[in-house]
Structure formats: C-alpha cells, structure tokens
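What follows is chain A.
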Amino acid sequence: MDAVHPSAWAFVVVALGGALLSVSLRNILHAIFGLALALFGIAGLFLYLGSPFVAAMEVLIYVGGISVAMVFAVMLAYSLGKKEGGSTRRFLAVVPVGGFFGVVGYALLRASFAVTSKTGSWDLKLVGRKLLLDYNVVFEALSVVLLLAIVGAIIIARRDEKTGDDKTADEKAASKGNDAASAEERAS
Partner candidate 1 sequence: MVLSAIILTPLAALFLTLLIPARNDKAIKAVSALAGAVTVALAAYVWFKFDPYSTARYQLVERVEWVPTFGISYYLGVDGIGVLMTMLNAIVFLTGALSMWRLELRVKEYFAFMLTLVIGVFGVFVSLDLFFFFFFYEVAVLPMYPLIAVWGSTRKEYAAMKLTLYLMAGSALLFPALLSIYYKSGLNTFDMVALSGHKFSEAYQIFVYPFIYIGFGVLAGMFPVHGWSPTGHVAAPTAVSMLHAGVLMKLGAFGILRVAMPLLPAGAAYWNGPFAALATCNIVYGALVALKQDDFKFVIGFSSVSHMGIVLLGINMLTIDGMGGAVFQMFAHGVMTALFFSAVGFIYDQAHTRDIHEFGGLSKHVPIASAFFIIAGLCGMGVPGFASFWAELLVFIAAVKTMPLFGVLAVVGLIISALFMLRVLKHAFFGPANPKWQGLRDVTAWDALPRAILIAVLILFGFIPRLALALIASSVRALAGGI
Partner candidate 2 sequence: MSSGTLALLCTHAPLVGCFGALVVLRRAPRAAAALNILAMLASLGAALAIFAGSNHQPPTIISLWLSSEGVPISFGFLLDGTNQLMGIIVALIALCIQVYSLGYMKGDPGYARYFGLHGLFAWAMLSFVYSANLLQAFVFWELVGLASFLLIGFWFEKPSAAAAAKKAFVMTRIGDVGMFIGLILLLSSTSTLDIAQLMQASTLASIPDARLTLIALLLFCGVVGKSAQFPLHTWLPDAMEGPTPVSALLHSATMVAAGVFLYARFHPLFVAAEGVSNIVLVIAIITAILAATIAMVQRDMKRVLAYSSISQLAFMLLGLGAGSLYAGVFHLTTHAFFKALLFLCAGAYIHQIGSNDMVTMGRQGAAKLRLVSAGLVIGAAALAGLPPLAGFFSKESILAALHGAHANAFVYGAYLASFLTAYYTFRMVFLVLRPSDKSVLPAEEHEPHPHGDVTGSMKLPIAILTVGAAAAGFAGDFIAKLIGAKALHPTYGEMAPAIGIALAGVIVAFFEFGRKDAAQQGFITRVGALDTLFERKYYLDEIYDKVAGGLVSLIASVSAVVERGVLDGTGDLAGNLTIATGDATARMQSGRLQLYIGSAVLLIVVFCYFVGGY
C-alpha cells in the first residue's frame, strides 16, 4: 500500500490554510497564529507518515515553544502601527518563488521513486538506539548547539547595565522551553 489514508488531506488543508493565513494577514500576531495553525496541520501529517513521536515533539516544541517565544518577541518589538506589505516591489517576490515552485515541482513530478510498501512500524526503540549508537557525535553536537544558543541569546538580548531594566520574562520562558525539549529527547 503505497498511499496513506485519504483523510490526510484534511491536515494538508489545515497546514496550507495556516501557512496562507500567516503569509497574507497584515498584523504580525495573526501571522504567528497562522503559523501555529500550519504547524498543527504538519504535526498531523507526521502522524500519517508513521512517526507519532515526532508529531508530538513538533507540537510540543514548535507550537509550544517557538510560537510562544515569537509572541513574546512581538510584544517586546511593539511596532504594530507600521503599515504592512502592499508596495509593488513586494509583488516582485512572486517571480523567484513561482520560479522555484515551477522548476522543483516539475523535477519532482518527473522523478520516479522506488516506492517500497512498509507497515509504517514506528518502533521508538529503534529510533532511540540508532540515535545513541550511530549518531552519538551529532547528538552531543546538538547539545553544544543548544548551549551556545541559550548563552548567546541571553547575552545579546540583555539590556546593557546602563539602561537598567532586567531581562524580560519572555527570554526566560524561551530558554526554559528549549531546555525542556532537549531534556525530553535525552529521556526517551
């Protein structure tokens, strides 16, 4: 069975709808909600693709962590007043995007893949063993990346002492969110 249950199309609609919303809506907050919606759709698709754990992680980190962080960032960078999108120069962007879509799309359609029928076993143990046996170097590297990101984010976003206000709540949340995600992975 080289196809997935047709009900997946529902999640496709949610995903694409969310993405369209986040692109077209002028207000940045609405854009972030659109993104969150799209991420839900994508998580659903992951389920259909036989990896529920990844879908869970997607919901947890992406929707929970990153989108929330963006909302807090928007609250800090409060410049809603600015007019949005619009100018013809924006319209020019369609050329590269359309071109990309056409060229790669055509190549995708023409490409033929040796589709193998598989029962979609998502055996988590297999993923865990491979993660810690084959990709142990990469795993450690990821932890270094996260350390780097946290320390960097704090230092950059920290207001200089001379301006006096302390770190915003959002920053703490954002970094805690990341710690949570990496902790969970290590746990599984």
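As a convention for this text, a contact is a pair of C-beta atoms (placed from the backbone, for glycine too) under 8 Å apart; a residue touches a chain by one contact, two chains touch by 3 or more; residues count from 1.
Regarding candidate selection, all candidates are chains of the complex that A comes from, given by their letters.
Bear in mind the structure is a predicted one, so any value in this text is a computation, not a measurement.
When you check 1 or 2 against chain A in this complex, the one that touches it is 2. Across the interface of their complex, candidate 2 is touched by residues 92-93, 95-97, 99-100, 103-104, 106-107 of chain A.
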